[in-house]
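This structure is in structure tokens; I'll ask about it shortly.
The complex is shown incomplete by one protein chain, all other protein chains being positioned as in the whole.
Per-chain residue numbering starts at 1, and chain names A and B are given in the order in which the chains are listed.
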Amino acid sequence: MQRSDDRAGRSRQRRAQDELQASQYARSLIEASLDPLVTISPDGKITDVNEATIRVTGVAREQLVGSDFSNYFTEPKKAREGYQQVFAKGSVTDYALTIRHGDGKLTDVLYNASVYKDGRGTVLGVFAAARDITAQKKAGEERSRLAAIVDSSADAIIGKTLNGVVTSWNKGAELMFGYAASEVIGKHISIVIPPQLRDEERSILERLSQGHSIQPYETTRVRRDGGLIDVSVTVSPVRDADGNIVGASKIARDITAQKQASQYARSLIEASLDPLVTISPDGKITDVNEATIRVTGVARDQLVGSDFSNYFTEPDKAREGYRQVFAQGSVTDYPLTIRHKDGELTDVLYNASVYKDVGGNVLGVFAAARDITDQKKAETELQKAHSELELRVQERTAELATANESLQGEIAERRRAEQVIRELSTPVLQVRDGMLILPIIGILDSQRARQLTEQLLRAIRDNRARVAVVDITGVPAVDSKIANHLLQTAEAARLMGATVVLTGLSPEVAQALVSIGVDLSRLTTVGDLQGGIADADRRLGYKVTREGETALGRRA
Amino acid sequence: MKDEVRVTIKSDVDVVAARQEGRALAAHLGFSTGDLALIATAISEVARNIVNYAKQGEIILKVAEKDGRYGIVVVARDQGPGIADVARAMQDGHSTSGGLGLGLPGSKRVMDDFDIVSEVDKGTTVTMKKWAR
Partner (left out) sequence: MRVPILKQGPYLIASVQSALTDADLLQMRDDLARLVGQHRSHGVVVDVTALDVLDSFAARTLRTMAYAIRLRGAQMVIVGIQPEVAFAMVQLGLSLPGVDTALDLEEGLALLNRKTSEDHASEG
């Protein structure tokens, strides 16, 4: 009996020990959990908490236990409804709440909770485990933010596999190529690549998959409607979590307008009567125009790559000249003499300045020469005229004064023309007496627009112009700000007594400007440059043919 | 060049003096000729406001500097009757002296900063600033 009693006592003891061990084990697991865990009594009081709960609320254990569970949330009512649901239904999953820390910090959590019962099945309370989803939420927001950026980009952003199959296609791509995302995802990228350029695409994807980085490049793409567009492309690899390259992301920017503007600039450069060259930092010619070919008698392909200093009577002085430009940024009126391969000499004055890439790095020197052979002759004549003036001052004062005046005028005229080359970016050209032409090329920001206005108004005064034709064919985007600036320029010109004729404004852009309230009626507009010049001729002709201008004007 | 120039405004002759001083200071600070005309015109407008409404006051011209850039500060101050409705006075076309009513709003448009404080029977202070480019 005693034995059996002993036995029974031992086994009870062991069971109690086992139970204690099991509950200590469970307790340590609970404490070790990174998720805030609590138990809640049927009246909503907290009955137990773990370390994580203390951390996330910033409240001590003894204060938490016995307090209302709902106290620790931004929405106490919703918290109460949560545990009431658990008591009613037995459990809830992924119930979203926000815990408020004592110092105000918020933690987004999802609760999973269930009731726990005693051995007889009586509900004792709710066991609730919270999972911190703040990081998850942030990641989700970051993803949607990036997606929004990709979506709102004017650039085409395209994802593709290493085999060239399209995996993503943003709005910019839809607009640029004319295909909707749904039409191209899963298809091969070659639908937007002209047939002759498909090898280029293959080799780029190949090099990318081997881990080579790809420099941004310019190429041509074909739209859905068959039209070709010039694009500048940046390709970067897409890697999986292990760092393996699994695809490519490509950003394409439409540079058609930019290219057209640069072609327009190129044609102006070619049309220039002045020899123009660009020189690399080591003194080699990198580009020339027709006038340079004429004045040296050397073919373009021979000029390019040769020493700039080769073509002058004083090579050392020529070298010294471009070195000065690199050192000081620019030189003006640097005298040199160009030797034609047949021996003919041309006296010129060089105006040169460095040109830079967008990052501000000097790429080379742009040099414009002005033939001053005639000017030199004119100066000699002027001097001769002066000495004659001294000899026969009494008898010919009047005549010589006139001759002198016109020579001075000629020289001043030439100086003004020289100014044109200095301002090559926005040349002001005098094509006829009283008429100026301003071909504007490239993007007009407000500072450049202002500069342009000041230049135009001064040119009107200096050239005594009565009509100025401003051609904006080469301006890629004309918005209301630029339009209003042009209006102000026209009004200022009128105050000076001159008329501005605007050309190259497309009917669509004009319509858009009028619809947003720009008063174009205050501006004289003519479709194209040719029409503008004709209009200007009419204006000047009308004034010239009337008698009176000479009747009093010249004599006054 | 002094840091501060004060011009007492009592008549239209002083208006001319104020804008000439302002132009000289701005030229010294390296403003473009286009900006010089704008600054001189704006000074002319605020100085004339003093003559027309307050009879007497002063124009203070100062140099401003920030991050190596220079600017001109023009303060026009008077102890005149003040402006009852500043917002209305700043609308294009408003004038109580039969003018075009473009003086103040026009000046505000062409300067980088423009601030007007006015109290009835106490006076008006206009502070405007423009930075050299």
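FYI, a residue touches a chain if its C-beta (ideal position, glycine included) is under 8 Å from a C-beta of that chain, and two chains touch if they have at least 3 such contacts.
Only a predicted model underlies this, so the values are computations on that prediction, with no experimental measurement involved.
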item	value
Shown chains that the omitted chain touches within the full complex	A, B
Which of B:38, B:59 or B:128 contacts the chain that the document leaves out	B:38
Touching the absent chain when the full complex is considered, from A:314, A:454 or A:479	A:454
Interface with the undisplayed chain - residues on subunit B	12-13, 15-16, 19-20, 23, 33-34, 36-38, 40-42, 44-45, 48, 92, 99-100, 102-103, 105-107, 109-110
On subunit A, residues whose C-beta touches the chain left out of the figure	453-454, 457-458, 460-461, 464-466, 488-489, 491-498, 543, 546-549, 551-554, 556
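Keep this in mind: only the chains that are shown with their structure count from here on.
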item	value
Residues of subunit B defined as touching subunit A within the complex	32-34, 133
Residues of subunit A touching subunit B in the complex	447, 450, 454
